[in-house]
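A single protein chain has been removed from this complex, and every other one stays in its place.
Order of writing sets the labels: A, B and C. Residues in every chain begin at 1.
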Amino acid sequence: MLATEDLTIRFGGHAAVDGVSCAFQPGTLTSIVGPNGAGKTTYFNLISGQLAATSGKVRLNGEDITGYAAPRRSRLGLGRAFQLTNLFPNLSALENVRLAVQVKSGKGLDLFSRTLGHRELIDRAMTHLAAVSLAERAQAIAATLPHGDQRKLEVAILLALEPDIFMFDEPTAGMSIDEVPTVLDIIAAIKARGDKTILLVEHKMDVVRSLSDRIVVLHQGKLVADGKPAEVINSDIVREAYLGGAAPRDAHG
Amino acid sequence: MVRAILSDDLPRSRWLAVALVLIVVGLAVAPFLFPGAKSLNVAAKICVFIVLAASFDLLLGYTGIVSFAHTMFFGIGAYGVAIALTRLGAEWTAVAVGIVAGLIVAVALAALIGLFSLRVRTIFFAMITLAVASAFAILASQLPALTGGEDGLNYRLPAALRASFSLADGTLFGVRLNGRLVDYYLVYAASLVLVLVLLRVVNSPFGSVLMAIRENPFRAEAIGYRTVVYRTIASCIAAAVAALAGSLLALWSSQTNPDTTLSFDIMVDILLMVVIGGMGTMYGAVLGAVLLVFAQNYLQDLLGIANQALAGVPLLAGLFHPDRWLLWLGVAFILCVYFFPTGIVGSLRNRRS
Amino acid sequence: MKKDWLPLLLIPAVAVVALPLVGSPTSWVTLTAAGLAMGLMIFVMASGLTLTFGLMDVLNFGHGAFIAVGAFVAASVMLALSPWMTVDSLWLNLAAVGPAVLAAMVVSGVLGWGFERVIVRPVYGQHLRQILVTTGGLIVAEQLLKVIWGPDQITLARPTALRGAFLLGDVAIEKYRVLAVIVGLVVFAALAITLNRTRIGLLIRAGVENGEMVEALGYRIRRLFVGVFVAGSALAGLGGAMWGLYQETVTAAIGAQVAVLVFIVIIIGGLGSVGGCFVGALLVGLSANYIGFIAPKVALGSNILLMALILLWRPQGLYPVAKR
Partner (left out) sequence: MAEPLLSLRGVKTDIGRYHILHGVEFDVPEGGLTMLLGRNGAGKTTTLRTIMGLWRATAGEVRFAGRNIAGLATPDIARLGIAYVPESMAIFADLTVQENLTLAARSGPPDQKRLDWIFSRFEALKRFWTLPAGNLSGGQKQMLAVARAIIEPRRLLLIDEPTKGLAPAIITNMIDAFRELKDGEASLLVVEQNFAFARQLGDTVAVMDDGKVAHTGSMAAFAADDALQQHLLGMGMGEHQ
């Protein structure tokens, strides 16, 4: 189980994430929503280790991982797909995914065997590429892929990490309409397995509503609402956070 | 078979393949094809610099690290053997001691610099290595008791490598089978093996992580690779191979001094080799080294001719002075960085596709 | 933000710590003067480099070329005016040195302008290529120097009035060092006034922090940058001329040699900070001279040691520049 306890980060005087305590259960998909600048991506960065918390804790299965660097958290099963496409641009699509498969295999420090000799890694990478329907583009250089395919490749890398916790930061941003279902189907399939924890930052509320078991609302760095999708979406506090913009009321009010 | 030796990294260009075969075979038969002390010396230098440039490419081309301290490790390897041969006498045990000591010092120093400063930005790292390397070069020249100072060390090689040693009576194709020939083939074989080892390293799972780090260190961290560890290991391997190249040079030339091993000029040379040959291709380092050592030794003659022809024209004659060969390669280098960032090898490969 | 005095205190601290180690107060005074002179000369050469880095994120590995050019041009002019150099008249001496230094600055500045256009401009924002191409520029420039001035070193005698030393009791301080200190302080003061009291300075400081916003306010930062680049190159030329007179020889390798010191100084100071560059230069100058006296064997590593210690204390240098 992933949990944050009173998690806070300040930039100068400004608390971008402000005392957020929240636990995420395996088998559930939690959407994190909130207006621009609410701290959603920063919250993700604190969990996956791209930023170091000013105070508070991140726990994974009870273990305090707050002080761990990003690579260690990834190896512990925290997988993250990024909002802005973040690939290895001059490597092939297959190589992008293979590198992620390789992390789990522990072969990264293998200096003297041939990369192409590890068929099993390549085969697994191909499976993940096929899952995002990119198998035919395996040899294409990542930078030359169209934007939508790059987003899919981003997801394939996450799949290849085989994490326990999947963190999607706006996975469909910038995709054309017909591409969106591929990614949503993948997320639904992960959810269907029932043992994975999924965190999703997404602005398209139709997507959020149809996929989520639970919605957490951040506003000005604070957690202001938490509950079932129907309740949260129609609550006053959320309407105000999105449309009103004044200081939030008490989170439990 | 060929795939395994080349670690699946095929030339992927007919002309490149031809060039590589020419180099490998040419160097193998060089002593018989081009007899004479100068050409043998050029051939051995080419071997050594191929190794040195290839190890630098591991850093620059594959990992995206700009280090100006690479000649420092080259020098450490050379001085290791030179000092051991001076102190312990012209024995093979001395050679072994020197090589091992050089390796240990080089790797330890590379690890230290790496862990201390590989977290910082490219520019910062480049500046720091430049400073460290220059301090080291001065240090070497200031410890005459150990290093022979500016003059360096002159020492005797093990008997089997000297010209006076006779492998067999008589000659083969008119070439005396003496110790120099043994020495040359020792250098040749060691260089070949080292380049193939480097080729394997860059085509290994480890090498693929290095390229990932070069492409996007942030994402490499995010999927679970600790970039500092990988960069430091790459630096250590590069340093170790550079030190071995230095040892080979020391074993070949029976003299070691700051100018031939530690100077910034050598650093400039290997930078030119890798960039002109093609960064991140390994074969580029091979081509670049051959080209540059040739230029160093024979472009001068060409320039000499041009210089003669222009004797009357004051400034132009200066530009074509035989000693100004580096000027022209410097211009080629800048043009490469701008217009052919993948160097000769990249251009050859692109021709095909 | 409070003024950060701590790094500034390092300078007297180093001097005080050195006193008992050096032992003799007279030697200490001589060494301190030598250290200050050396430090200020390095500062003159380094200030432009650190500013251009701060403004445009461009680090010119070929900066040493401008230093060398300055030294050669100054040497040529002084050799041409050598009758005035050897006369025992301060005014005639200065009449030779003045034009020499001016010529050095002009030529270096003009070269800087060309260098920016041809070498640097195409590779903005690409650090790897920037390092490579400016190093390439250094190689070519060094070779061209040899084409023009020949491969051998040029010997350059200081003018008569600047030879010898001032004697204050037992203490001897070389006249030239005093001059170097004065010039260095004048340059520092001029830079400080420009940066803090003029609109251009305001623009430079703002540009170092956020160049894009300076443009959005309606200022053309490219012109500003070229101006700073040229001024920095001219200062490198001035520093080169001073260094040449200090060493009394000029070689094509002078640029590469001094460039190492310059890099150490701007790393110590914090890339982009003129104040840091000043403190760093004095620290390097002083410690090099003290350690050179106390333990000559260690002296050569002392700069590296100093750099390592400072970076352990402040990993971004003494005065890290606030970016964005």
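Everything below uses one rule, namely that contacts are C-beta pairs under 8 Å (C-beta built on N, C-alpha and C of every residue); 3 or more make two chains touch, one makes a residue touch a chain.
Computed from a prediction, not measured in an experiment: that's the story for all the values here.
For the omitted chain, the shown partners it touches in the full complex are A, C. Only one of C:Val17, C:Leu168, C:Met213 or C:Leu305 touches the absent chain when the whole complex is considered: C:Met213.
As for the chain not pictured, it touches chain C at residues 1, 199, 202-203, 205-206, 209-210, 212-221, 322, 324. Touching the omitted chain from chain A are residues 12-14, 35-37, 85, 143, 147, 170, 173-174, 177, 203-207, 209, 220, 233, 238-239, 242-247.
Quick note on the criterion: only the chains that are shown with their structure count from here on.
With centres computed from CA atoms alone, B is the chain lying nearest the middle of all the protein shown.
When chain centres are set by their Cα atoms, the one at the greatest distance from chain C is A.
Centre-to-centre separation of chain B and chain C, using mean CA positions: 33 Å. Chain C meets chain B in the complex at residues 53, 59, 61, 119, 122-123, 127-133, 135-137, 139-140, 143-144, 146-148, 151, 256-257, 259-260, 263-264, 266-267, 271, 297, 300-301, 303-304, 307-308, 311, 315. On chain A, the positions that touch chain B within their shared complex are 48, 50, 69-72, 74-75, 80, 82, 86-91, 95, 98-100, 102-103, 107-116, 118, 121, 157, 161. The touching residues of chain B, when paired with chain C in their complex, are 64, 66, 116-117, 120-124, 126-128, 130-132, 134-135, 138-139, 142-143, 264, 268, 271-272, 275, 315, 318-319, 321, 323-324, 326-327, 329-331, 333-334, 337-338, 341.
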